[in-house]
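A protein chain is absent from this complex, but the other protein chains hold their places.
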Amino acid sequence: MLEFQFASLTEFFEMAPHGVYVWPIYGLGLLVLSGLTFANARQHRRAVRMIQRNLEREETHEP
Amino acid sequence: MSLERRMFTRELKLIAARPGDILKPIWFLMLVISMVPLALAPDSDLLSEIGSAMIWVATLLALLLNAEHLFQSDFSDGVLEQWLFLDRPLVWLVGLKLITHWLFHVLPLILITPIAGIILSVPTDVLLALLVTLVIATPALTCFSGLGAALTLGSSRSGILGVLVMMPLFVPVVILAAGVLIRAMDGSDTLPLLALLGAFSVVAATFVPIVVSAAIRLNIGGSN
Amino acid sequence: MSLERRMFTRELKLIAARPGDILKPIWFLMLVISMVPLALAPDSDLLSEIGSAMIWVATLLALLLNAEHLFQSDFSDGVLEQWLFLDRPLVWLVGLKLITHWLFHVLPLILITPIAGIILSVPTDVLLALLVTLVIATPALTCFSGLGAALTLGSSRSGILGVLVMMPLFVPVVILAAGVLIRAMDGSDTLPLLALLGAFSVVAATFVPIVVSAAIRLNIGGSN
Amino acid sequence: MIFEPIDIEISDLSCERDDRSLFKNLSMTLNSGQILRVAGPNGAGKTTLLRTIAGLFDIQTGTIRMNQSPLTECLQQILYIGHKPQVTKDLTVLDNLKFLTGSDEDHLKRVLSDVGLKGYHDSLVKELSQGQGRRCALARLWCVEAPIWILDEPYTALDVEMVKTLDARITSHATAGGICLFTTHQPPQSLNYTTLELGHVT
Amino acid sequence: MIFEPIDIEISDLSCERDDRSLFKNLSMTLNSGQILRVAGPNGAGKTTLLRTIAGLFDIQTGTIRMNQSPLTECLQQILYIGHKPQVTKDLTVLDNLKFLTGSDEDHLKRVLSDVGLKGYHDSLVKELSQGQGRRCALARLWCVEAPIWILDEPYTALDVEMVKTLDARITSHATAGGICLFTTHQPPQSLNYTTLELGHVT
Partner (left out) sequence: MGWRWFHQWGSPRWFYERAGRWQLVCGWLALTLLITGSFWGLALAPVDYQQGNSYRIIYLHVPVAFLAQALYTAMAVCAVVLFVWKMKLADVAMQSIAVMGFAFTALSLVSGAVWGKPTWGTYWVWDARLTSMLILAFLYLGVIGLRAAIQDPDQAGKACGILVLVGVVNLPIIKYSVEWWNTLHQPASLKLTEKPAMPASMWIPLLINILGYYIAAGYLILGSMRAIVLERERRSAWVRELVSHA
């Protein structure tokens, strides 16, 4: 039941005649998922950095 | 003078002071309507086919432009926050405001549509159906755009944001109205659809003021 | 930092602070475009016939919404009157402002039209012609709406009034653009009309800033 | 006219804004006849406190009660005049006051001459000078029967004479058993008041 | 820094607004180092006069010349701060000042700590209190090299401390050979100025 449906890898990537439709979509899906992951990580990092900056600021103001 | 009459006369005075508030949307409507034949070829069959739909869309847009200012200037002048100190529930005042808005700002737009219909050569019976749908549907549209306006009071340059936020909610109304118009062109029975539209408006007019007053209270809380 | 760079960075900062200023017109455009089929029947033949004209009208409206704020908030904050004290002629600053406006607020609208074209099933070659007309015609439209915005600075709730005042000036542009689109649908030669459109834009871009700066000076004189 | 006795009881009120604590565990009672000036440097939280008491800014922690009942039920007892103009620029002076106070025209005209706007009743507010606009907003103090006045920088843009007139009006309000809370940076000369100092921040 | 000698010559200036004559045949000369307070009750025409001198309001009759040349050619010499906020609410304090003054960031940060806005440089102006917003607008006085200052009610909403700071700044500007025109209703204590009284009207 589970066998590779294409004769060769090139044929797999060609996915004749619909490769141009299928692959970009999966590429886009990957892009969206990884993009969101990355964006979350960045937002987290920025929050941490902002809090650190605030802490430092307070230290300089305190004495 | 009762508070209700005061609000009413104030609205009239405001209109007298800024007639543009009423005239602008009418003007806008007429301009959109006259741009359409210019941008299309002057083919009157095509025009009369799409005419009534165009008038609906244009009226919708004019309505939205109208609603943009529903609460904004009173809010930034600090007059809106004075509503909280009046001895009427806020919902009541909001309802009153929406009613006067419909009367003074929406009704004139509806009354102007026959002219637009003539420009786009819309057949008379369809025009009649158009007028009826507008009268029945606009209360719901007014309520929704009021909600949009109230929700976005807190942002400094909301402009048409409130309207955009509410646009998806207009879809059922537009579709129902389009249905009425299509049936009117066919000559088939429009009553069931009109009843549905009416029900929509009644429900909106009942519940939306409550939500609007919550939104207003919310936004007053955050301002200075 | 030179004044020109300061104005430019300020514009960028403002966009970052209120991304809505750019996004709202785009959003508006898409909503108008999707309202049209809802109000009409979902008939793709009819749609593709009127599609490009609808996109033109909708883009025009989005542009107007855009221009509404061109000078208004700077005027009421009192920042605009500070322009008079800068060591550049006012015309120069106005021209700069109009250019940045076109770049940051109009160009994005043009770039979004292909999507609108797909939704309304506009054929590809017509879509291309549409894009070209938009790029050529919008400088003129931007100038005119800037003039409208400047003329109505004095009235407290000008809103889109200024733009409406200018609408008659848009008519020749719309007619020329419609001509280009109709010829593109036919497959005939569009070049002469495009040249005419281009000439219109060049003339507008040369002279309108002078008039705009006069209008601004006028309105500053009347305010407190 | 004499007001019913009234009291405002503030207990344990705290407020934090923009990550900074403005006031903490503020408790006090205001009684009929009291005039309270909220003082403090720019950004201390005076406006925020006044808006909280007026019910325009949500209480973060603590309670405010008027005559034992919660604030939200007594808002009609309050007259609040804040930073914002509180009047509509495109309406005439008279129309603005008619809407806000509900008084009749004759009374309003008398009030307008009290606040030095005689002859300006059918000017649009946008045609007035800064100080005249403030006078128009303050004219409400001569019309309304609310016992609790909350005034945020009422003296802004007023000339010396109008400052005196306003002082006199506040005093007579307190004498009649009303309460007045206000803020200002220049301590008024001809007024008897207690001061609440909000912390130094800027 | 010392300014070049400068003079403003006003002759026969008259203005009528809203059917009322505000000032008539006003003539005077302002020289380097002079501080002039324009006084008068609300609606006397102080703002109108200041805006006329700043070139923002058209001269109705009379002439204004600066160093013998007409006003319109010398506008870059003027720094005008009026009733309006003069800053953009949606931008940060720093961005506003960068645009208005063209100074660099380090200098601006020093200025901000001078006007008591230390640590607020990247707050949006709309998040500031009333007085903090005014401080931001006034910070320009610490940056700009224009010799002629025209300030319309600069003390509005400022607390006592900031009033002193501003007085000191105006004094040092005059010492450097600049000219300052301003209006206010509370005469500032620690400032040497001459007064121009505009007619009583209200």
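Letters are used for the chains, namely A, B, C, D and E, taken in the order the chains are written, and counting of residues starts over at 1 for each.
Going forward, a contact is a pair of C-beta atoms (placed from the backbone, for glycine too) under 8 Å apart; a residue touches a chain by one contact, two chains touch by 3 or more.
No experiment lies behind these values; they were computed from the predicted model shown.
Participant: Can you list, in ascending order, the subunit A residues touching the missing chain?
Facilitator: Output for subunit A: 1-6, 12, 15-19, 21-22, 24-26, 28-29, 32-33, 36-37, 39-41, 43-44, 46-48, 50-52, 54-55.
Participant: Quickly run down the residues of subunit B that touch the omitted chain.
Facilitator: Where subunit B meets the chain not shown: residues 147, 151-152, 154-155, 158, 161, 164-169, 171-172, 175-176, 178-179, 182, 211, 214-215, 218-219, 221-222.
Participant: In the complete complex, which positions of subunit C touch the hidden chain?
Facilitator: 19-20, 23-24, 27, 30-31, 34, 37-38, 41-44, 47, 118-119, 121
The rule we apply is simple: only the chains that are shown with their structure count from here on.
Participant: Weigh C-E against B-E on C-beta contact pairs and write down the one with more.
Facilitator: C-E
Participant: I'd like to verify one number: the distance from the centre of subunit A to the centre of subunit C, where each centre is the average of its C-alpha atoms, in whole angstrom.
Facilitator: About 36 Å separates the centre of subunit A from that of subunit C.
Participant: Could you say which residues in subunit D touch two or more other chains, in rising order?
Facilitator: If we look for residues of subunit D contacting two or more partner chains, we find 47, 83, 89-90, 129-130.
Participant: Mind pulling the subunit A residues that touch 2 or more other chains?
Facilitator: Residues of subunit A never touch two or more of the other chains.
Participant: Going by the contact rule at the top, pick out the subunit D residues touching subunit E in the complex.
Facilitator: Residues 18, 40-43, 47, 83, 116-117, 123, 127-132, 134-135, 153, 156-163, 185-186, 202 of subunit D touch subunit E in their complex.
Participant: Could you pull out which subunit E residues touch subunit C in their complex?
Facilitator: 47, 51, 55-58, 75-76, 78-80, 82-91, 95, 98-100, 102, 124, 146
Participant: Can you list the subunit B residues touching subunit C in their complex?
Facilitator: Against subunit C, the touching part of subunit B is residues 18, 20-21, 24, 27-28, 31-32, 35-36, 38-41, 46, 49-50, 53-54, 56-57, 60-61, 65, 68-69, 73, 155-157, 159-161, 164, 167, 170-171, 174-175, 177-178, 182.
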